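I am attaching a structure below and will ask some questions about it afterwards.
A single protein chain has been omitted; all remaining protein chains appear in their positions.
Chain naming follows the written order as A and B, and within any one chain the residues start at number 1.
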Amino acid sequence: MANVAHPRARPSTSLSVTLRLVWLRLRRNWPSAIALGLILVMALAALLAAWVAPYDADATDPAAALQVPSLQHWLGTDIYGRDLLSRIIFAGQVDLSVAFGATALALAIGSTIGALSGLYRGWVDLIIMRCVDSVMAFPAFILAMAITAALGNSVTNVLLAIALTQLPTYLRLVRGEILRIREMEYADAARVVGNPAWRIVFVHLLPNCLPPIIVQATLAMGYALLTMAALSFIGLGIRPPQSEWGSMTAEGAQYIVTGEWWLFLFPGLAIVIMVLSFNLIGDALRDFLDPRMRGVR
Amino acid sequence: MAVPLCEVEDLRVQFPLRGLEAWLRSLKDGKAPVVRAVDGVSFVVEAGSTLGLVGESGCGKSTVARSLVRLLEPTSGSIRLDGAELTTLGNDAFEKMRPHLQMVFQDPTASLNPQLSVRRTVGEPLKLHTSLTVSERRARTDAILEEVGLGADFAERYPHELSGGQRQRVNIARALITSPRLVVLDEPTSALDVSLRARIILLLEELRERHGLSYLFISHDLATVRYLASRVAVMYLGVIVEEATTAELFAHPVHPYTRALLAAVPVPDPDARRDPFVLSGEIPSPIDIPTGCRLRARCPLARPVCAEPVPVREVAPGHKVACHLAEEESR
Partner (left out) sequence: MTAVIDVQDLAVRFSTDHGEVEAVDGATFDVRQGEVLGLVGESGSGKSVTATALLRLIRQPGRIVHGRITFDGKDLCSLGEGELAHIRGAQIAMVFQTPRTALNPLITVGEHVARLYALHAGLSKAESRKRAIDMLRLVGIPEPERRARQYPHQFSGGMCQRVMIAMALATAPRLLIADEPTTGLDVSTAARILDLLRDLGQKTGASILLITHDLGVVATTCHRVAVMHAGQIVEIAPVRALFARPAHPYTRALVRSIPRVDREITMEPIPGSVPSLLNPPPGCRYAGRCPWVEDRCRQGKPGMTGLSADHLVACFAVENGRAAL
């Protein structure tokens, strides 16, 4: 079938082809459709928290403390009478923005360095890769802990710490892709046609590295979120009263014994659902991006 | 006498071997082992003609092509285009020569950037080398797409939406859009289906005639070369063993390798008598090339004299053969 052109009445843009394929994939792969939906819902809720949350996150109401989930408070209240649902929604702002921010930062810097490493090879590559190896020798979480402890507890520092631990992954990924693609004939063709080196990199090579990077990024966002939550769980990074899923889960853990199960469960569930959703999207994306490159299937 | 369009003289391309085995060898032999992929190749491409360069795997024909367009650095030798020496040009100066020397690659799919539309791919050379406006570039791109048999509605398509034959047409359009003096074609039809080859071959011929182009056509497919080329050079293990006009080479092949190659091509004629000329063994590795004639170990006509350096003899006007046993034509 290699030589039969696709039957098409009018030319389609890459975008319309992409969207159609996305739709076909989602239709077949309902877990990822659900995952995508959940992420969008959570992200929108976090973005529009001020309008969506039924209560203010810090609004205390001692009379309504430690209430079981009810119609007034869908997910119950904590010891200060604060509505858990609202806190979870506002906490989403912190969690999702750190997850997204750290991933974006790691991706941007890691890809750039990785591309340079793959392009120049030789000494540059050698030095960069040894630095990467040193960073990767540490368990990622321990490293994140160490950096946060050293820099101090703030959202920014946590973001930087997580970004640093994730950076090597993108670096290696892009370096590997560049090493592969530079041998392809279209890289040769780009040279023969007369492209200067920078154009070969930015117009021809990097855009073709995107698929694996995108897949990695969606998967990694799950890890970033988990790391964020874990750091706050053990007391680093975000401190109360700033609401964040990890620290809320830690607080809630104290109340399991006394029977207020919702304080621990719902923030924990928020983490689980989001991480799971990111993973499912990552799988679906990997599934979707590969065959497209080879043709419709 | 007009200066030929492209002159290659004593081109040599060597690759140093790497790795543990290579290092051990260098200790043993006292010098680093090299692969002599192209070992003293000379030829001429006349303006408006096609030179066919044929050979099997490992003969160095692709290496010749790549060193012509500087995808590889030649180790030594001279490459002249319109009389200007290319090998001594600095990088910037060579980049300015690019519009005059273009290449069509073998794999139509791998040679197109999957992220770029046809229009962007084909128009890129204009963007790089001319100062035409966007609409002028668009007009030229559309015009050349028409010429290669793709309508204007192909311009917005992406490579994965095209068939193999269509992709190769895009490659050809891209190579031709700057009106190059010489086009190097590296096995442009080998990855295509048999029935598509005719179209591409005819297209190449038509474009050459219409625009007065010159081709260096590299292939292992002798039938295609017979159709397209006016002169043919046969390569084996890094050297040219025979060179003649197409008619002369196919009618009177002299070098044993050429004879064996022609005998091996299956002909679509059940009653055709096959020349039983056969070489023994297989193509040796280009690392340990024997002294004297490279075909010596496999040639049924080998004599002791074949261990000596090989002379190039002109057996007929314009027909050169690198073989001890070839008879020089007496004038």
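Miscellaneous remarks
The rule is short, and it goes like this: contacts are C-beta pairs under 8 Å (C-beta built on N, C-alpha and C of every residue); 3 or more make two chains touch, one makes a residue touch a chain.
Keep in mind that this is a model prediction, so the values were computed, not measured.
Residue B:R199 is the one among B:R80, B:R199 or B:R296 that touches the chain missing from this view. Contact between subunit B and the unshown chain involves residues 56-57, 163, 193-195, 197-199, 201-202, 220-224, 226-227, 250, 260-272, 274, 278-279, 282-283.
Here is the rule we use: only the chains that are shown with their structure count from here on.
Averaging C-alpha coordinates per chain places the centre of subunit A 49 Å away from that of subunit B.
Within the complex formed with subunit B, the residues of subunit A that make contact are 2-6, 8, 10-14, 17, 184-186, 188-196, 199, 203-204, 207-208, 292-296. Contact residues on subunit B toward subunit A in their complex (touch as defined above): 66, 69, 71, 95, 98-99, 102-103, 105-107, 110-117, 124-125, 128-129, 153-158, 160-166, 171, 174, 192-193, 196.
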